[in-house]
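Reviewing the structure listed below.
Every protein chain but one is kept in place in this view of the complex.
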Amino acid sequence: MPEEIKGLGTVKQYKGAFALEPQGHIVGGKLRAGKPHSDKIVRSIEQAIEASGLKDGMTISFHHHFRNGDYVLNMVLEAIAKKGIKGLTLAPSSLNDSDTLIRMIEMGVVTAIETSGARGKLGRVITSGKLSKPMIVRSHGGRARAIECGDLHIDVAFIGAPCCDKYGNINGVNGKSACGTMGYAMVDAAAADCVVAVTDNLVEHPIFPISIPMTQVDYIVEVDAIGDPKGIASGALRISRDPRELQIAEYASRVIEYSGYFNQGYSVQLGSGGASLAAAKFIKDKMLAKKITASFGVGGVTAPFVNMLEEGLLDMIYDVQDFDIPSIDSVRKNANHIEMSASYYANPHNCGAVVNNLDVVILSATEVDVDFNVNVITDSNGVIMGASGGHSDTAAGANLAIVVAPLLRGRLPMVLDQVNTIVTPGETVDVVVTERGVAVNPKRKDLIDNLKEAKLPLMEIEELQKIAYDLAGKPESVPMSDDIVGVVEYRDGSIIDVIRRPL
Amino acid sequence: MEKMRRTMMFVPGNNPGMLQNAGIYGADTIIFDVEDAVSIGEKDSARHLVAEAIRTINYPCEVAVRINHISTPYGYKDLEVILPSHPDLIRLPMAQSADEIKEIDGIITAAEEKYGFEPGSIKMMAAIETPKGLFNAQAIAEASPRMVAIAIGAEDFIANLKTTRSKDGSELVVARGHLVLAARAAGVQVIDTVFSDVNDEEGFIAEVKRIKQLGFDGKSVINPRQIGIVHDIFMPTEKEIEFSKRVLAAFKEALAKNSGVISLDGKMIDKPIVDRAERVLAYAEAAGAR
Partner (left out) sequence: MNVLNRPGQCGTMESNDLMVQVAPAEQGSGIAITLVSPMIKQYGKQIEAVVKATLQEMGVADALVQVTDKGALDCTIRARVRVAAERAMQKEAN
């Protein structure tokens, strides 16, 4: 890993999951004086951009609560491009695929990106090095840290607001484009120099609940639609029928059961992947059998989690983002389903975020290596196609971090000598669960002992790799250029790995 | 201790993804199917996929192949291509007479010799799917020392009976009972037919309990989700486990004393009881491991 990176200067090297102590104070947005009886509503996005004072070279942000049903990012970028503004840094909480954004990069409207990840064609474009400096990849907690300490300074935050009153109070649970909680947006609103609410549901004051208060909102613009409801929230996701995923889920839930953490009042976070959702059902059955309940659950929330809350198996849910309609309904009507900001969720540089109190988390992976390092951002060809998300945050905070994945994806082994990109360091990963074997980090002698009775196919991680290589053959390594197109910033602001352009 | 065959999972032979993953679900035996699961146009593909998979992949369980019947254009070719890969067991569908078994036994013997396999290492089983086959079941089971099990194939059998399949299985009572008797008389295992409604868990559980009570050694399954259920039901009770431990202790004591008589609680214990005790403990241990 180089000490100096073109486009970023000298970088802090990763020295350990908890090595870096922060200095200084929390930083905030410009002071503004809202005048009595003033009108925040502007007539168009163009007007909002003008009013915000957006200039070349500034940094703009968006949330990704609308997932692949988001209209706001594209609308705002088009308007910015029309005004001839260029050289912007785009810092959304995450990105999906976007033809508009690709055009903006090619036109030079956006020349730098700082986010959790990117998918599809956009991921391929970024991997090919079209930005003027490396993309900075941050976890959800890391982004909150960066915003709060000033590492990431947001000039203008454009916030898609499912429900917004004429004073600028915002929530995400009401309206045709409801998305549930607004955990990522809350951080931006508190620290940006200018906040523009973009809504398709402008209502009279007062609204309840309030996720983002009017005291943080400068301008409001009403449009026809801020998102596609079908893309924002799925109907309840069906539990996987894939026998391989079910096998992985069963092993993962048995790891939890025998780990020593499966007791009355434990806390749990499940991912949103197929194996995680299936594991929810097995874990629920085991909780009922053992007659225990969990003190809290954390997510990224989906219907199986909400179901556990409603059946009294979870006392409460801390929610940073919702994925489906049952989850959004639950936020709206259940007092024990609580919205939290990304900072409350996972910022390592405050007095203690929720992830610090987690007992168990199940995470996915694109690749794992024999040192238990995990990749979630690039595929086996080194192309950006995933997101850092809360992966490294929850792994660092939780007592038991379980990574689930199939041993082979197609023909590609998932357990390697070295992952293409380290997002989550092996020192924070406790167990790797595949359908052919379960490997425990050798540092966790306590877990190894506890799991002896679990009747699991326990083995060294090297053995797991050997099974994969015996089946598929050893893969040849993908040739990489020296050009660095992305850096992975660990949650504390140090750089843990770089993403190079594949040849 | 004979090999446990609580679950025998069918895997379509023309599906490479399923072939390579077949061993991860914990079935006692996997049956690669080149018969009913494979269309006529793909019979050649399937037998080669199966042969190559068996040859290359290290499966953790017994690997069986259901070949096409030798009266079809495919059966002999299946044996020719698949035997060299050294499967553990060949399953003949639609078995009707002892002669069929003897003929296939001969083919296997020749292959074992030709390829240097341990003689007798490739076993056989036969599926009874017709009334004629049912009446010959004992002879079929005794037709070769390779024969380790007979099974019932309900779909074809019921069609042959000219009736339909019902929830409580009354139409199969006689066939099942007869097959168990034949198997015990011949000294082989007996395996029940598949339950094809994967979503009817209740119905499946009821059927497995019923056939276990009848004396079946195991059940054919078509989906990994069914495996755990069968193993749970075949799991002996605490009482049975305790009793079996005591039986074996008494047996060891008799051996140590060089006595020909094994006694427990004032009663004499015959060899079948000792065998059953061994079986119970093996099932208990395996069920714990899934």
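A and B are the chain letters, set down in written order, and residue numbers restart from 1 in every chain.
The definition used in the following text is that a contact is a pair of C-beta atoms (placed from the backbone, for glycine too) under 8 Å apart; a residue touches a chain by one contact, two chains touch by 3 or more.
It should be emphasised that the depicted structure is a prediction, and the values quoted were computed from it without experimental measurement.
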Check each of B:27, B:51, B:172 or B:264 against the chain that is not shown and name the one that touches it. B:51
Of the candidates A:44, A:264, A:336 or A:381, the residue in contact with the absent chain is A:381
In the full complex, which residues of chain B touch the absent chain? 15-17, 19-20, 41, 44-45, 48-49, 51-53, 55-57
On chain A, residues whose C-beta touches the chain left out of the figure: 380-381, 408-412, 471-473, 475-479, 502
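Here, only the chains that are shown with their structure count from here on.
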Separation of chain A from chain B, taking each centre as the mean of its C-alpha atoms, in whole Å: 49
Contact footprint of chain B on chain A as seen in their complex: 243-244, 246-247, 435-436, 455, 470-471
Chain A partner, complex, touching residues on chain B are 20-21, 24-25, 57-58, 223-225, 288-290
